[in-house]
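Here the complex is missing a single protein chain, while all its other protein chains stay put.
What follows is chain A.
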Amino acid sequence: MPEIRVTPLGAGQDVGRSCILVSIGGKNVMLDCGMHMGFSDDRRFPDFSYITRNGRLTDFLDCVIISHFHLDHCGALPYFSEMVGYDGPIYMTQPTQAICPILLEDYRKIAVDKKGEANFFTSQMIKDCMKKVVAVHLHQTVQVDDELEIKAYYAGHVLGAAMFQIKVGSESVVYTGDYNMTPDRHLGAAWIDKCRPNLLITESTYATTIRDSKRCRERDFLKKVHETVERGGKVLIPVFALGRAQELCILLETFWERMDLKAPIYFSTGLTEKANHYYKLFIPWTNQKIRKTFVQRNMFEFKHIKAFDRAFADSPGPMVRSGLRGPARLGPCLQVVFATPGMLHAGQSLQIFRKWAGSERNMVIMPGYCVQGTVGHKILSGQRKLEMEGRQVLEVKMQVEYMSFSAHADAKGIMQLVGQAEPENVLLVHGEAKKMEFLKQKIEQEFRVSCYMPANGETVTLSTSPSIPVGISLGLLKREMAQGLLPDAKKPRLLHGTLIMKDSNFRLVSSEQALKELGLAEHQLRFTCRVHLHDTRKEQETALRVYSHLKSVLKDHCVQHLPDGSVTVESILIQAAAHSEDPSTKVLLVSWTYQDEELGSYLTSLLKKGLPQAS
């Protein structure tokens, strides 16, 4: 029995690093290759030793598919391809291909900066890894090899995020990656057609939550920023270079425009240019509103958001002297700053935080999740006295706000997607065990399908009943058409023919064509049977009696009495003969073809009962 096997190496009952192995139709595919930002040793990467023990990695694995550019989905990719040694194809969408290296580079710099880590992938490795990437378009079926094909669907979540259908023959699996079923400020909602996969692997981050409107969260965010600016305070928003940063930029830009605010917004490290360049480039991936209006005004051409210069962080007030880049010039006052990295664990954002933390007027807004061991995590958990190097204590007086902009489908959205795709089975990943348990029951009840939630390292095996595609010959189809029956996709019906299996191909043809193609002679197979009747009359008369009897019984069939005295019913032939030893007994020789097997058997049993007495 063919089977589909799924083993999460990451994202099995956790929200760490996504990495799921799928075996389907003899093909092995890795879905995402993420990194856990909470660890700084080998544990940050999935344990690939479970694949490498199967011999050469490139021989074992047919392809790697990356759903989107977040590091918990692609962060281990350069490690996997350049250090572990995978040399096969890597598939992702074009925006992911463009943005992925920026984030990887950003993270590499932080890792090296922070810890001086030597055993980390280099810039060159990121580039070499990206050269192995094959970009896929939405809804384009990509043939990985003769048997394996993949297709991308829009997933919302972040720019370029995609769900992937993986198909081998008639078996298929859909992997959602992270997705969002409600459109947001710059992206549309996830969508998939009724592809009825054998298995749907879906994320379940918000398995038990019905999320409140994002609009409310956005209003809160804008209100807080505005109030702080109004009272002369500074706002620090630590972000990662891409993704959420752009969403917040659109939000602030629109608000600034509407309220006619003058305070400039700065974005650190000069990454905006490239990021915004990509957002402009991939307009087709954004939502309908942005797509419609971008000709008049591109949403990603920000008027109020400017590149940030290092010296600005020192600015005590408006219009101060700034000594960087060329001749001395006047620099503006910093009030709202986006700075990387997003968890306040190193570099620019941490430096600005240290400078601004002491004033109650200032505010830091954390728009994303922070792992333990970062300053971001500490202040979010309410710690206000942070121990710094050399026994110094940094007192955090600035306001600390958390604002979730995470764009995942909530419980309702997940159910909606399951309903859309109509899978035979569902498998939950990227969520917490307890919440998954709840959703699992809900899915099983509502859709009457099996739902699985393997932990990391656990393998789920699904038996599939394969449907084998068979080609039908034109002749056979024409013959069916001639009978006046037009093909109808909604009404499957039985078709008789001869199945030819040749070169792993299956074809249904008429028996005549089969004989011709295979060069075979036709043989008729007839069943024969002798029925003894007590009848003293002559053979001809017996035959006539048989004819009359059958004519009266088998009204729907063509019963004939042939000149040679034999009787036929369809292909069945009945002849009467005298018994060699007993003249009072006649022998009826009945023969029929295998096509009329049913009628032949019926006739024999009928004749065995004897003929009715002549009236």
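Everything below uses one rule, namely that a residue touches a chain if its C-beta (ideal position, glycine included) is under 8 Å from a C-beta of that chain, and two chains touch if they have at least 3 such contacts; residues count from 1.
The rule we apply is simple: contacts and distances are computed from a predicted model.
Enquirer: Using the UniProt record as the reference, specify the protein name of the hidden chain from among "Nucleolar GTP-binding protein 1", "signal peptidase I", "General transcription and DNA repair factor IIH subunit TFB4" or "BRCA1-associated ATM activator 1 isoform X6".
Expert: Choosing among "Nucleolar GTP-binding protein 1", "signal peptidase I", "General transcription and DNA repair factor IIH subunit TFB4" or "BRCA1-associated ATM activator 1 isoform X6", the correct UniProt name is "BRCA1-associated ATM activator 1 isoform X6".
Enquirer: Using the touch definition from the top, which of A:K151, A:H226 or A:H345 touches the missing chain?
Expert: Missing-chain contact among the listed residues: A:H345.
Enquirer: Thinking of the whole complex, not just what is shown, which of A:R185, A:H377 or A:K586 touches the missing chain?
Expert: Touching the chain that is not displayed is residue A:H377.
Enquirer: In the complete complex, the non-displayed chain touches which residues of chain A?
Expert: 7, 14-16, 36, 38-40, 43, 47, 50, 54-56, 58-59, 70-72, 87-88, 105, 109, 112-116, 123-124, 127-129, 131-132, 145-146, 205-206, 209, 240, 243, 269-270, 273-274, 309-311, 313-314, 321-325, 345-348, 350-351, 354-355, 368-369, 371-375, 377-378, 380-383, 387-390, 402, 404, 406, 433, 455-459
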